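A short worksheet on the structure shown next.
Take a look at chain A:
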Amino acid sequence: MAEILQYFMLFLIVLMLALALFAVKTKDLLSAVIASGFISLVASIVYLYLQAPDVAMTEAAIGAGITTLVFVITVRKTKGKEK
Partner candidate 1 sequence: MVFFAASLLLIFIGLYAALVKRNLIKIIIGLSIMDTGVNMLIISLGFVKGRTAPIISLKDLFKKGSLLVDVSKVVDPLPQALVLTAIVIGVAVTAMALSVVIRMYSVKKSIEIDDFKELKW
Partner candidate 2 sequence: MVNPVVIIAVTLIAAFSIGIFQFLGKKFVRGVFWLTILFDFTAILSIAYGFLTKVIKAPIMVKIGGFPPPIGINLYVDQLSAYLGVVVFFIGAMAAYHWINRGIDDPEPKALVLMLLLLLGSTGMIFTQDFFNLFVFIEITSIASYGLVASKLDGFSLEAAFKYIVVGSISSTFVLLGAVLLYKFAGSLNMLDISNHINKSMYSGGMLIIISIMFLFGLLIELEVFPMNGWALDIYQGANPAVVAILAGGIVKGFYLVFVRSANYLKFPYLLKIGIIFGLATYLVSQFFAWKQKDIRRLFGYSSVGQLGLLILAGAFYINGNLTGFAKKYMLFAIIFFVLNHSFSKSTLFFLADLFGKRNIEEWKGAISQNKFFGFLFSSSVLSMAGAPPFLGFWAKLFFILAIPRQYFYIVVLVLIGAAAEILYYFNLYRIASENDGEVLDYKGSIIPSLFNVLVLLGLAVLGAYKFFTITGMEIQNAKFLAFITVSAIAVLIIGISRIAQWILALGMLISFSYHLIRNQNFVSVFNIQSFFVILVLVGAVIFLFATYPLSKKYSASFYPLFIFTVFSMVGISVASNWISLFIFWELMSWSSYLLINQGSKKPAWIYLVMSAIGGYSMLAGIKLLSTGSNLIPVFKASAIAAPVWAAILIFTAFLVKMGTAPLHIWARDAYGESPDGFTPLLSGVLSKMGVFGAILTIVYLIPHISHSNIILYGLAWFGALTALFMALLAVFQEDVKKILAYSSISQVGYILIGIALATSLGYSAALYHTVNHLIFKGLLFVAAAGIIYRTGTSYLPEMGGLIRRMPFTFLAFLMGIITLAGIPPLSGFAGKWLLYSALLEKRWMFILLIAMFASIVAFMYCYKLLHAIFLGQLRDKYRDTKEVPLPIVIIELILAGLTMAVGMKPSLILRFSDKAIKTLGFSNPGYAYEGAHRIVSKFGYWNAYFMAVFAIGSFIIALVLFFLVKAKIRKVGQLDIGYAGEVPDSPESVHFGYDLYAHMRRAVRVFIYPHVENSYRRIYQGLMAFVDYTRRFYTGDLNTYALWVIITLSFIFYILYKGVF
């Protein structure tokens, strides 16, 4: 059981890194924003594994929720496309 959990964590980490790279690389700002929101979401799962439920909650609510929302609004307001 513990082993599976560890592999799952490894998968999540790889996923985070991939999302981070995608967020940096993509030309579409909205996708980048969504990707960075997903990083936070994945991070909050990782925090649960790391025995930090408080932080996990905060990260999910603030990092993945509010931050992403603020980003999305900004992207919309600035007609977001990267040159």
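How were these picked? Simply put, all candidates are chains of the complex that A comes from, given by their letters.
By our rule, contacts are C-beta pairs under 8 Å (C-beta built on N, C-alpha and C of every residue); 3 or more make two chains touch, one makes a residue touch a chain; residues count from 1.
What you see is a predicted model, and the numbers here were worked out from it, not measured in a lab.
**Q** Thinking of the complex as a whole, which of 1 or 2 is in touch with chain A?
**A** 1
**Q** Okay, in this complex, where on chain A does candidate 1 touch?
**A** Residues 9-10, 13, 16-17, 20-21, 23-24, 29, 32-33, 36, 39-40, 43, 46-47, 50-55, 58-59, 62-63, 66-67, 70-71, 73-75, 77-78, 80, 82-83.
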